[in-house]
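A single protein chain has been omitted; all remaining protein chains appear in their positions.
After this line comes chain A, so read on.
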Amino acid sequence: MTQIFHDAPADRNFRAKWFTGRLVIYGALILWAFICLFPIYWTLSTSFKAAADVMKGSMIPWVDFAPKWLGWKSLGLSPETLMQDSTVRDEFLRRFWNSTIIAGTSSVLATALGSMAAYGLSRFSYKFLWMKNQDISFFFLSQLILPPVVLALPFLVLYKELDLLDNHVGLIAIYTLSVLPIVIWIMKDQFESIPTELEEAAMVDGLSIWGAFLTIILPIALPGMVAALILSLVLTWNEYFFAALLTSTHANTLPVMVASQTGSQGISWWSMAALSFAAILPLIIIGVALERFIIKGMAAGAVK
């Protein structure tokens, strides 16, 4: 008995095409994932290498080289040194704490101020002097194009007069300023998508306008706020330029510490790698755990 139904030659061709298509797509995906992840892996593995292994460029632990706690020991964070006193570790922890305080406070502040402003701008019409809503929004967003270098030197001189150099408050103020436009951009989009009938109903029930904002609208806009907060955290945690200019010993943040580890007798790659990895670890964790919020936040402004 002969087969009655064949795949047409065109269809067989199609299957082969589909298969190569898949191959190309996954090949490209894996290639780019490798490009993205390899530097992180390289940093982590370098922190476990001895000098000879670094110079040989060994790649795979236990196969190419025997992992040692060298890099982490120099930070005072390896298992043996963890229980002992270590000035390097204290230094590192202080910088880490500075970064946490400064990035955290300024992100929270920017999210609070920015959400309020975005809500106001999306609901009411204002007139400050000659500026209407459109102008006010543009004024906030136009801060984005202000390059940090323009503000840096005036701030340096001003802070010197105000005794705010090398001070947490000074850095928090300037970081809040630098992320505020982004927060307003994201949050305005969020609030505009929430129907005003919600507040109207709430106010008929006797809530004040601030009551409606705090108890009805904010919980709905919470995902957007989290997105704005995380984006701000990423930007402020990584900020280097202002921190390098405006701090010296007391309020140093982690990026400044990473950048200043040139060392006198050449670079000790393993401790650099350990320090770099410790500096990026919190954000890697945030990135992996809260990825959807970040994507949501960045997508908010893109699609109108």
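Quick note on the criterion: contacts are C-beta pairs under 8 Å (C-beta built on N, C-alpha and C of every residue); 3 or more make two chains touch, one makes a residue touch a chain; residues count from 1.
We take it that contacts and distances are computed from a predicted model.
**Student:** With one chain of the assembly withheld, which option in "Sulfurtransferase TusB", "ABC transporter permease subunit", "O-acetylhomoserine aminocarboxypropyltransferase" or "Segregation and condensation protein A" matches that chain's UniProt protein name?
**Tutor:** "ABC transporter permease subunit"
**Student:** Which candidate, A:23, A:37 or A:82, sits in contact with the chain we can't see?
**Tutor:** Residue touching the chain left out of view: A:37.
**Student:** Looking at the full complex, which residue from A:9, A:79, A:147 or A:206 touches the chain that isn't shown here?
**Tutor:** Here the residue in touch with the unshown chain is A:147.
**Student:** Quick one: say which of A:77, A:171 or A:273 touches the chain that got left out.
**Tutor:** A:273
**Student:** Can you name the residues of chain A that touch the chain not displayed here?
**Tutor:** Missing-chain contacts on chain A: residues 25-26, 28-29, 32-33, 35-40, 42-43, 46, 54-57, 59, 113-114, 116-117, 119-126, 128, 132-134, 136, 139-140, 143-158, 161-163, 173-174, 176-177, 180, 184, 196, 199-200, 203, 208-210, 213, 234, 237-238, 240-241, 244-245, 254-256, 258-259, 267, 269, 272-273, 276, 279-280, 283-284, 286-288, 291, 294-295, 298-299, 301-304.
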